[in-house]
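All protein chains but one are shown in place.
Right after this comes subunit A.
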């Protein structure tokens, strides 16, 4: 599915609003969207909500052989997926430009900045190391401001936090943490990854905009403020999670469903009352026919020869037989009625075409049988419901034909 294009009106509106120092969501220029961090019941799993952007991350590990060039180091692997749930334009299994860009950003920010002690992941030098795999599922991607923390005591030296800045109208205007709409009209994007010690871990500039030195410096100053805020939030969330786990209280995503929201509902554990279950099951079984007895030992003429259906029950003709039976029952049950119907039908038939073609099919046999009656019935032609009966009759005939 293609993405809905942004109309010129919308584009102009957004740009004009930015010029007037207003933003679509009512934020100020340097305001961040709300961040919500939820941890799962597994270790190493979290959902981060940034405004309406939602990302699920899972850390897992396995023992693998290390790289030959670095026998004492563990491997940190990032797998980023842009789920089609996030946007209809994201396709499965396609390496889009955005995906590559974000994956690279993650790698540079988290692996190359050496924030995780990869040497501590080594089990046997040169033979076995832990491979840490981080699966990130973009679920509602508008912009990616990633941060990753591993509740398993992976030794983390520092936490790089990304802050994104967007530039509009050739760098005249600057916004922090652009939302999806704003990203679509921006000229350039600058992502700064920084830790709380105010060390820059990586800078990525895209969109091909020329930035002045002052602008980059200003951005890095803003970033340092935001980073300390976010680091605080993350450590508070982590502590909270740890405390709840320790106390044995409830945690995980099930607890994170907001109770005050009208679109959400939670129910308690419900027992299913089942008193008649066994009787019911036995009733069904007794009312169904027992399956046909399997042949105790099929006849094998000679070992290794192919044979078909030898000494087994033949089910090929069964369907036809049933149909024939049904038909005969029909004949018996409402013979009188059928005669009438057939007469009517034939009369219609005759009205349409006066020539009666005699062939050896069943229909015509009937015609021959009731020829006298048929002449009479020509007069009492068909009320409004009769074409219907005629039709149904014809259908039935068609069904019969293959039997003959």
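Note that a residue touches a chain if its C-beta (ideal position, glycine included) is under 8 Å from a C-beta of that chain, and two chains touch if they have at least 3 such contacts; residues count from 1.
We take it that contacts and distances are computed from a predicted model.
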item: Among "Acyl carrier protein", "Methyltransferase type 11 domain-containing protein", "General transcription factor IIH subunit 3" or "Exosome complex component RRP46", UniProt-listed name of the chain not shown; value: "Exosome complex component RRP46"
item: Sole residue of A:45, A:176 or A:189 that reaches the chain not shown, by the stated touch rule; value: A:45
item: Residue numbers in subunit A that touch the chain omitted from display; value: 1-2, 40-42, 45, 47, 52, 54, 56, 58, 60, 79, 81, 83-88, 92, 133, 135, 137, 139-140, 252-254, 257-258, 260-274, 277-278, 280-282, 284-285
